[in-house]
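One chain of protein is taken out of this complex; the other chains stay put.
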Amino acid sequence: MRRTMSRPPRSARGLPRWAGPALAALLLALPPAAHAAKEHFVIAFQGDAATLDAQGRNETTTISIQMHMFEALIFRAIDGGLEPGLALSWKAASPTRWLIKLRKGVRFHDGAPFTAEVAKESLLRAQGKGFAKSQMKHFTKGIKEVRVVDEATLEIDTGTPYPTLPEDLANIAIVPVDYIKKVGDAVFARKPVGTGPYRFVEWVKDDHIDMAANPAYWKGAPTIKKVRVRPVPVNAARTAGLLAGEIDVVWGVSPVDAPQLEANPNLKVYRTVTQRTIYLTFDHWRKEGGPLQKEGPYSPGLPKGHPNPFLKLKVRQAVAHALDVQALLKAVMHGSGVPATQLNPPQAFGYNHRLKRLPYDPARAKKLLAEAGFPNGFKTRLDCPNDRYINDGPMCEAIAGMLTKAGIVATPNPRPKAVFFPQMDAGDFSMFMAGWGTQYVTPTYNAVFHTRDLKRGFGRINRGHYRSEEADAIAAKASVEMDDKKRQALWERMWEITMGDLASLPLYQQEAIIATQKSVNLKPRFNEWVLAQEITLADKN
Amino acid sequence: MAQEAAIGIAREEAFEAPPARRRSSLSLAARPDAALSLLVLLAALLIAAAAPWISPYNPIGQRLNLALRPPFFLEGAAPGHLLGTDGLGRDLLSYIFYGFRISLAVGLSSVTLSILIGVSLGVWSGYKGGGADALIMRLADFQLTLPTVLVALAVIAIFGSGVGKLILLIGITHWAVYGRTVRGSVLATREREFVEAARALGASPLVLILRHILPSVMTPILIISAVELPRVMLLESTLSFLGLGVPPTVPSLGGAIAHGYEFLLSGHWWLTVLPGLALMGVVVAINLLGDWLRDVLDPRMQR
Partner (left out) sequence: MHKFLFRRFLQSIGVFLAVSLVMFAMLQAAGDPIALLVGEEGTPEDIVRLRRAFGLDRSIPVQYVLFLRNALRGDLGISYHHGVPAMGLVLERVPATLELVLTAMLVATLLSIPLGVIAASYRGGALDRLFLSGSLVGISAPPFWVGIVFILVFGVLLRWLPTSGRGGWEHLVLPAGSLALYRLALFIRLVRSGMLDVLGQEYVRTARAKGLAERAVVFKHALKNTLIPFITIAGLQMGSLLAGAVVTERVFAWPGMGRLILDSIQKLDYPVVMSWALVTAGIFIVINLIVDISYSFVDPRVRVT
């Protein structure tokens, strides 16, 4: 049977006749709605702030946002150095006593005055007193007692000599303790009050945080009057916002997208090498491969019954020689990043500028393997996260590929960070890739290289169970050495030992890429913060 | 999907129509789009089967110096790499060929698993009725609530990632639509006279029901599968986008699309578009075949 019905009259269609043309007219008449004059200066991060309690979370994006509204006693400068913040000066009057002179006349956004008493209470709160969820506690490790000398002077007693107190103080934000007492921690986390250049206006979680310039700021009100911070999780969408003119500063540009943006005359791209170093770690303690057991003797990344090659220095050196870090950076990161020789960046105190990487030399790698008793190489698993560091998944695969070419048949095993880190903590690896992101040598040593003793707080990141008594002794001496030159020499010796032993194999420092509209001028920060108060605009319209 | 099931149930319960036999003026010859789809699907299956022999390169072999080369019709292409290379220099054409394998394998296996679970639970639920029925239907509600993402994360945590685990994951979390459909059929059949008669005669009603409904339930199952299969293949892609899919050393179309996504704005569009087109081709073919199947198998279709 062919068509059973005659064509219905036009009006029997679902849509009236004029629908088509009307729709077309509507579409064409649609104004470029997104480009009515933009009120705010918009900075887009990848994620939202976790909390606006400046002592509540130690995470880069969160702190970068908070540092618009809060300040610490000591200010972290753009190049990583220390400058006066709410403190005018600081001095070690004795090896265990520090005198800190505070700035006068500073007020919080709610008008409350900044005094030595407030500073003391802030430090105690960071230490966890009355605020169990503080994540700034480890920055207060050196603080044994805080004393108010007068309204503008603070005295800190460190018990034992603690040379890095200023570094720690630069990480502790000063909070309005009276306001917190009045409204409670939970409200403070959503409606913050600080001393910084911007005042809090509103926070719609996952959508935006609005801030307005603080006219009474002690350094003078900032040039940009209204700031909006937006979390846009998908890289492509963030970049699209920039291209469409809706976003002024994009944080976390993928190195893959950067070249196109650099070629765009309406945009500016800033690159800066950061303190985050990507490295490989080895299983230094288990003797042979086998299934994972709790505190068991087997190395799960190796085939059952096979001896653990990573116990031998020559094998670890072979791994180093097998990797061409420049080529890896060129291919996976499109040239973004810098090869590293140790786990701290060059600006860090204690950095050893004399150390050199083992050069790319696959022939030598094969030779070393043979000398170590593995003439035909060996098989291993390479564990890594796939959503924590820039391009970590592809980098993991590329590293595995390079190792395989040199005889170390590595199988990449990328997993989400929620799963990866706990499993690394449980020892479920023989070799893994991770990142370390601080420029402080003392916590670096204590966490990554110190003989593992979790009860005393050492070696939490020393998952490979590396041990060097010599290095432990040097580190112990350095952490109480008040003379800067001597301390520097001690730490340099530590790096010589640990990197010589290849306790871990540092690969490269990550580069942070920020893209902005043409009119934006900023100096990219070493610690990856983006602060509106440090931004100037070329032409204001 | 559930809506197809609903149509099935609606038909069964609201309109009793006698099954009719017709001639197929619905043969493939009369439906060029269905014929084309069948060809496409066969081609995909063939490619999947023959991937190791027809791929010019090892799909996961890295050639870092040949990274991000465009397909042959663009400038800067590398000789031998017809569709270009990805960020680590892997040949895209080979990756797509092998990708058909995994994507089709994951799709077909998980759908089969869902069917097995769904049919079993659906028959049990419809036949037993009462408490068991209520429990299983609530289980179906429950299964529809559970976010695949969470299950995927937990599965990867406990069991590690891998194709087999992904199949189990998707198979176990998508049975409800089949379960509901089969249950509907069983419910409708259960009350029929011949079942009563069988019971009176002491014969096992269950076997009778099975023998009666299984052929007729094949139709809705096939039709639902024609929608579920592409959906599962797209789901695999979404899971990869979220970092929860197959590992990149296992070539899959969904994974290729998700990983290539990062390159969209930097001008290397082929990395996500070409595998995407390949996947869409298969998905469209399956959908068209599903349409045709529905027309062929539908007893009430008249021309």
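The letters A and B name the chains in turn, as written, and every chain counts its residues from 1.
What we mean here is this: contacts are C-beta pairs under 8 Å (C-beta built on N, C-alpha and C of every residue); 3 or more make two chains touch, one makes a residue touch a chain.
In this text the structure is predicted, and so the values were computed from the model without any measurement.
Visitor: Return the single residue from A:K205, A:K287, A:H353 or A:K486 that touches the missing chain.
Guide: A:K205
Visitor: Return the single residue from A:V106, A:L165 or A:A189 that touches the missing chain.
Guide: Residue touching the chain left out of view: A:A189.
Visitor: So which of A:G159, A:P233, A:P359 or A:G500 would be touching the chain we can't see?
Guide: Among A:G159, A:P233, A:P359 or A:G500, only A:P233 touches the chain that is not shown.
Visitor: Looking at the whole complex, which of A:E155, A:D178 or A:E246 touches the chain that is not displayed?
Guide: A:E246
Visitor: Residue by residue, what part of subunit B touches the chain that was omitted?
Guide: Per the touch rule, subunit B residues meeting the hidden chain are 1-3, 6-7, 9-11, 13-15, 133-134, 138-139, 141-142, 144-151, 153-154, 157-158, 187, 227, 230, 234, 237-238, 241-242, 254, 257-258, 261, 264, 272, 276, 279-280, 283-284, 287-288, 291, 294, 298, 300-302.
Visitor: Would you write out the residues of subunit A that touch the absent chain, in ascending order?
Guide: Residues touching the hidden chain, for subunit A, are 3-6, 8-9, 11-15, 30, 32-35, 47, 50-51, 53, 56-59, 128, 132-133, 135, 137-138, 185-186, 189-190, 204-208, 230-234, 236-238, 240-241, 243-246, 387, 416-419, 421-423, 425, 434-438, 443, 447, 454-455, 457, 460-461.
The rule we apply is simple: only the chains that are shown with their structure count from here on.
Visitor: Okay, in this complex, where on subunit B does subunit A touch?
Guide: Going by the criterion above, the answer is residues 61-62, 64-65, 67, 87-89, 153, 156-157, 160-161, 243-244, 247-249, 259, 261-268, 302-303.
Visitor: Across the complex, what residues on subunit A touch subunit B?
Guide: My answer: residues 1-2, 235-236, 239-240, 254, 256-260, 327-328, 330-332, 386-387, 393-394, 397-398, 401-402, 411-416, 418-419, 423.
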